[in-house]
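Yeah, one chain of the complex is gone here, protein chain that is, but the others are all in their spots.
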Amino acid sequence: MGVVTVHMVPCSGPEALQSTADNLCRMIEKLGGRRDGVFCVDCETYQNVSMGRFQHVLHDSEHPASVFSLLESGLCLVADANFDSLMNKLNPQLFTTKIGTKVECKGPRYQVEDFILKIGTVTIGTSARGLLVECEYQPCAVTASCWELMRELMEPLLGLPLNQPVQYLALRMREIYTPVDTIQQYMEHFNALRKSNPIQGAQAPVSGQIGSQANPNAQTPVSRA
Amino acid sequence: MEKEDKQVDQAVDALLSRTTDLKNNIQQLILRLENEYETLQWPAVLDYFALISGQMNNLLKVLRSDKLPKLRNRIILPLLVSPDPDPDLQRVTDGRVPLFNHQAVPDYLRTLCDPEIEAADQVILNKAAQMNGDAAQKLIAAHNRICQNACEIIRSTREDWDVDATSRVAPSIMSGDTIVLLSAICGGRYLRGPERAPNPSLGNSCPKPMGGPMGPGKMPTATVRTNIKSARGMSSHPYMR
């Protein structure tokens, strides 16, 4: 497990998502990246019937045998794949899901020497909301030791200066990195994207195609320092 | 007549095959007894006897079958009796019957019992004919009684042996404990509060410290401290961190 940092790509609008994504892919391929399949991180939200508390259940294709359960307080339980069948059992007596709130981040995955780069289009329900880039530096396990390296790689891709790491990582620079940290970063981005305006009549992106109407979706800046 | 002949032939073939099997088994038993008498175990011998008895049963079954013509009505006549050894006969009988002379004929073609046995039989038959009805009934009853007694003795002895075998093993199950344990695991009974499982020998003293890193001397103080702590912070569950 390396160190992972997840950034939102600045994008002028939903219709530009596809072209931005393609641009990024081309830049990575120019760097020498080798396409290595696809990835998917998805999140379903459950609400406790009696107490009204939320529980987010996330899956990450990088860890296919794990399921992450994130609570409102920030506590994250890492469970194995049977957790889904358990949730099926608990649902609908204890938990309900809201249809259409499933968040997915899907896209291609590239291997560039020691780095893994993933470009993911985030869709909430059926509307595309944004673009996330994940960068993993595999050999290292402590953020402080490799942040500069990752910054060097990411800045040209994103086109933004990254003066500080994302807020989540900034608090944990000297700790050993765990997969839970990746999930927490994704969750923060998903929450931010959820709060942004929903796009009316947008189609679900099928292998990157977006047929959405104009409704400029201002993307928030990347580093939330 | 031809049909009968054919039937006789078939019957003879069947008898022959059964007899050959029987002969082979007996031969094996004899060989083992002669050669391996030092290492032979009684159960092995019993196995052989069981085999032989099975073969005999098969033979008798053939003899009793309906398809058999009345063999009783047929006789075997010796056609040639000679004092010289006959190589063909030797070959056919595996060397057991070297010649067919005047002494061999009565032994092998006998249809009645030996004369001595016939005489003994006759004595018993005469005695039975002389006895009148009552004495005969009494004898029959006595005979039955003796057989019953023998059966009883055998049965009771066997039961005694069986009971001995099981009673020597201490009972390994306490009925009811399964229910107690499962109530505990599945329902939490006996695990909450002061209720204890019904067991007279298990005292009500709790806690019984099960070792651990602390020495026995320090245990009482440790438990006292924990008691106070748990009494004070009842709402905060120890595992909630």
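Per-chain numbering from 1; labels A and B assigned in written order.
Methods note: a residue touches a chain if its C-beta (ideal position, glycine included) is under 8 Å from a C-beta of that chain, and two chains touch if they have at least 3 such contacts.
Throughout what follows, contacts and distances are computed from a predicted model.
Entry comment: the absent subunit's protein name, as recorded by UniProt, is "Mediator of RNA polymerase II transcription subunit 18", drawn from "Mediator of RNA polymerase II transcription subunit 18", "SKP1-like protein", "E3 ubiquitin ligase complex SCF subunit" or "JmjC domain-containing protein".
Although it is not drawn here, the omitted chain touches the following shown chains in the complete assembly: A, B. The missing chain, though absent from the display, is touched by one residue of A:A16, A:V112 or A:A141; that residue is A:A141. The chain omitted from view is touched by exactly one of A:H7, A:H59 or A:H189, namely A:H59.
Think of the hidden chain as still there; on subunit B it touches residues 166, 169-174, 177-192, 197, 199, 201-202, 206-212, 223, 226-227, 230, 237-241. Residues of subunit A that touch the chain left out of view are 1, 36-40, 48-51, 53, 55, 59, 61-66, 69, 71-73, 75-86, 88-90, 93-94, 114, 138-142, 145, 176.
To be clear about the criterion, only the chains that are shown with their structure count from here on.
In this assembly, the C-alpha centroid of subunit A lies 75 Å from the C-alpha centroid of subunit B.
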